[in-house]
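Pasting in a structure now, in structure tokens, and then I'll have a few things to ask.
With one protein chain held back, the other chains of the complex are shown just where they sit.
Here is subunit A:
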Amino acid sequence: MATAGKVIKCRAAVAWEPKAPLVMEEIEVAPPQEGEVRIKILYTSLCHTDLFHLLESTDNKGFPTILGHEAAGVVESVGPGVTEFKPGDKVIPNSGCQCRECKFCKSPRTNLCERSWVNDHIEYMSYPKTSFTCRGKPILQFTNTGTLAEYIVIRQIYVVKIDDDAPLDRVCLLGCGVTTGYGAAVNSAGVTPGSVCAVFGLGAVGLAAVMGCKNAGASRIFAVDINEKKFEKAKVFGATDFLNPKAYNKPISEVLIEMTNGGVDFSLECVGNTEVSRLALESCAKGWGLSVLVGYTNTDFSSKPIQLIYGKTWKGTLLGGFKIKDGVPKLVLDYMSGKIMLDEFITQRMKLEQVNDVVKLMKNGECIRCILDMSK
């Protein structure tokens, strides 16, 4: 490529400070160093974690930054020591990583990697080091990705190579939301055939969790949301029952316990709300119920320990428990063979310049996923 080894000037949507609109800027993207890959981003979408950081941050630590962590593109160039990738490869950059060498990567119990930015830099939601600059100022890469930029540079351990025939404008969703929700059901919860499940929150992550419950053979899937407009889409993904908590004058956990004669076998919280986390746990069956926390927030949540003593389990998930280099390529193939849906998550398609419109749509619950086309 004509750009290999050189600084690339390109467009990006920069978040200069919390709660402010994103600004289209020309940025400079440094060439990849040892072990790094520079990727031309072709399609990206926003996730509620991006919105959370932009709208809910209480300080400037993680700013200025380039958001975006759900994307697909092609390798533009690679740095020294990179053998797994070559220019032209179709790839999905990821906010989780897999080095394959550390004790975490070698353990079947976790998808964490000792080298992940999550271990040391969570307060910035980024590595301190960045390959982005704008008017001489360093710009962070949100969750080590920053895909609201035409080009990004990340370490190879965060890059997933996918099938050459994969349609990038759809499989970009496997960078975060769909992988997270689907994996939360099939990996983290380990939903079993014939089981009864409840999914709280019907955004992309929740709908992917519904799809995961269905694929795992659940016999009954309760879709729970205060926005009933989402029930139709939940049905598409496999939900069997639909509950709006605002339609009842008692906690939704009590409703679920009554409807299931004791509680659900698995519940998945896909909102990122502390009260919903509690309700999801309390909706589970005594003795064996398992609740998976999927939605992110930084506020403490609570419940009575007696819920656990009486046999319920509480666990969480990052990226659906998938080891990304192993899991994501398989999901791409699953999509290509019709085992999982992706098209049905896409409700809008826009250009990068319209990114603030997407933020607004997501805030208003009028969007499941909007695909941003990065081309000029």
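One rule holds for everything that comes next: contacts are C-beta pairs under 8 Å (C-beta built on N, C-alpha and C of every residue); 3 or more make two chains touch, one makes a residue touch a chain; residues count from 1.
FYI, contacts and distances are computed from a predicted model.
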Problem set entry | Name under which UniProt lists the unshown chain, selected from "Alcohol dehydrogenase 6", "Origin recognition complex subunit 4", "Ras-related protein Rab-4B" or "Electron transfer flavoprotein subunit beta" | "Alcohol dehydrogenase 6"
Problem set entry | Residue in contact with the excluded chain [from A:N111, A:N215, A:S253 or A:S267] | A:N111
Exercise. Considering the whole complex, which of A:K161, A:K312, A:K325 or A:R369 touches the chain not shown?
Worked result: A:K312
Problem set entry | For subunit A, residues in touch with the removed chain | 103-104, 107, 109-112, 118, 122, 262, 272, 274, 277, 286-288, 293-318, 321
